[in-house]
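All protein chains but one are shown at their positions in the complex.
The first chain written gets the first letter, and so on, giving A and B; residue counts start at 1 in each chain.
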Amino acid sequence: MIDLQRDGDVYVLRFDAGENRFSPDFLGAVEGALDSVAKNDGPGALVTVGTGKFYSNGLDLDWLGANQDRFGEYLGRVHGLYARLLELPMPTVAALNGHAFAGGGMLALAHDFAVMRTDRGYFCLPEVDLGMSFTPGMNALIAGRLPKATAHEAMLTGRRYAAEQAREAGIVQRTAAEGDVLPAAVEQAAAMAGRNGAAVAKIRTDLYRPVLDALHGPALP
Amino acid sequence: MIDLQRDGDVYVLRFDAGENRFSPDFLGAVEGALDSVAKNDGPGALVTVGTGKFYSNGLDLDWLGANQDRFGEYLGRVHGLYARLLELPMPTVAALNGHAFAGGGMLALAHDFAVMRTDRGYFCLPEVDLGMSFTPGMNALIAGRLPKATAHEAMLTGRRYAAEQAREAGIVQRTAAEGDVLPAAVEQAAAMAGRNGAAVAKIRTDLYRPVLDALHGPALP
Partner (left out) sequence: MIDLQRDGDVYVLRFDAGENRFSPDFLGAVEGALDSVAKNDGPGALVTVGTGKFYSNGLDLDWLGANQDRFGEYLGRVHGLYARLLELPMPTVAALNGHAFAGGGMLALAHDFAVMRTDRGYFCLPEVDLGMSFTPGMNALIAGRLPKATAHEAMLTGRRYAAEQAREAGIVQRTAAEGDVLPAAVEQAAAMAGRNGAAVAKIRTDLYRPVLDALHGPALP
């Protein structure tokens, strides 16, 4: 379901569950991996990557349909995952090998930087087209991490951004051909791995305090 | 004073009162039109446009000069107009056929997107040159909708932005020749008209909650 390897100073966390939707098992596996990574001492950085044509498609709507009474609890756990990344005491880079949709796109935004594959794959927040809206935590995460005009367009139109469009809109910082996405992300992460982890976490959590307050607050309004 | 037509799924609200300053009668007419538009069921989107060389020059200073005791009440009504647009359950596009000054520029910012005429007309917040400042609601609207550097420059220098400058500064998203401004805005609105109106309103009001709180709060500090 996931795979955690270390490449020099860089932890590479691979999501390997098809569309990488956030099933409870998937969340548990990722939480466990982040627990392990957070114990790192000395230089370190994290790269996450998916498999095939998906980075992550976000919420597990099948599971949710069968467990509607656990909606709030489930959303709280997803919020917790985003918060864990913002609080991680090391630099983080998302290697977007493929689609980053909805909650999966927000997962990418919870990283410090993102590299996106050029030949296929979209970043998309399709909620508006599904007649859905965003939780307070998700709203705060998107608004806190994207330029205002991009947050507005992405949230209100559900636009699909290909790699170069995503870079121009400030959603990702770099683009790369399919085979170069992970190496580029690892290279960027390695260059930052020497940073003081405690300082990284303190600076990042101070900068995103309102986002973290929303993510740790009530999952539903 | 105003004219409301429907072009396919798109409501076209034309301001037709010279400089389109916000006299009480003008505000009443626009409020009535938005009441009508808000009752839309099914696909829908709104375009607003002015006439001749003016989109809108904002506050009606002549009326205000004669009714200074009603300043707070009047500002509250202007704030309410901006809030109504942010709360409207459909996508909105401003077709800037001409000058959008002061409160008229802010009216443009209360729309989802704006198209601006290239050959003449400016976006300008001239308050600083008039020795005036911004109400809490106006300050929140401008700061909430413009890139930080643009809000700073526009508010503190009173710069007049021609169309291409306004696009580069993130004030408008598209520019067009005089005869193409309204068609371009209608085309963009039509492309978004199928969005779920309730979702649009919920996402937008969540995203701009602090702006709406300021607009609905005391009109004067």
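In this text, a residue touches a chain if its C-beta (ideal position, glycine included) is under 8 Å from a C-beta of that chain, and two chains touch if they have at least 3 such contacts.
Owing to the predicted nature of the structure, the values given are computational and were not obtained by experimental measurement.
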Checked against the full complex, the residue among A:130, A:203 or A:220 that touches the missing chain is A:203
Among B:18, B:43 or B:136, choose the residue that contacts the chain missing from this document, as touch is defined above.
B:136
State which residues belonging to chain A touch the missing partner chain.
91, 112, 144-147, 170, 173, 192, 195-196, 198-200, 202-204, 206-207
Where the missing chain touches chain B, by residue
127-134, 136, 139, 143, 147-149, 151-152, 155-158
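Going forward, only the chains that are shown with their structure count from here on.
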Chain A to chain B, mean C-alpha position gap in Å, rounds to 35
